[in-house]
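Working notes, structure below.
With one protein chain removed, the remaining protein chains of the complex are shown where they sit.
Right, chain A next:
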Amino acid sequence: MGIVKVNTMVTFHLETRDGTRREITGAAGISAMEAIRASGCDEIAATCGGSCSCATCHVYLRKAAPEFLPPISPTEEDLLDFAEDRTEQSRLSCQVILRPELDGMEITVAPASAF
């Protein structure tokens, strides 16, 4: 991972559980989870505050260049394994750090998981 420039804004598309689509803009360096929550979307509970311990920020990522995404850590892997609706596009949005190369990606909120 290179150094992420601060103060660069990154825009992505969010599809919520009711199918509504909207554009969200957040500063490079923060997580997609933080950008989504800051936009007022409460479908991402992010109960653990971004410490990668709850999986309540599970999303599907599309049009995101994998080489610019942080690799899935063993802890994130464990949590995704618990999620019933895991797909190849699954990530925890608290682990997706925004950077200019991810501009234009599409994020869909995964169904709420009952574990």
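What we mean here is this: a residue touches a chain if its C-beta (ideal position, glycine included) is under 8 Å from a C-beta of that chain, and two chains touch if they have at least 3 such contacts; residues count from 1.
One rule holds in what follows: contacts and distances are computed from a predicted model.
The UniProt record for the undisplayed chain lists the protein name "Cytochrome P450", from the options "Cobalt/nickel transport system permease protein", "ATP-binding protein", "Cytochrome P450" or "Sulfur reductase chain A".
Within the full complex, the residue among A:36, A:61 or A:79 touching the omitted chain is A:79.
In the complete complex, the hidden chain is touched by one of A:10, A:32, A:55 or A:69, namely A:55.
Residues 29-31, 34, 42, 47-56, 73-75, 78-79, 82, 115 are the ones on chain A that touch the missing chain.
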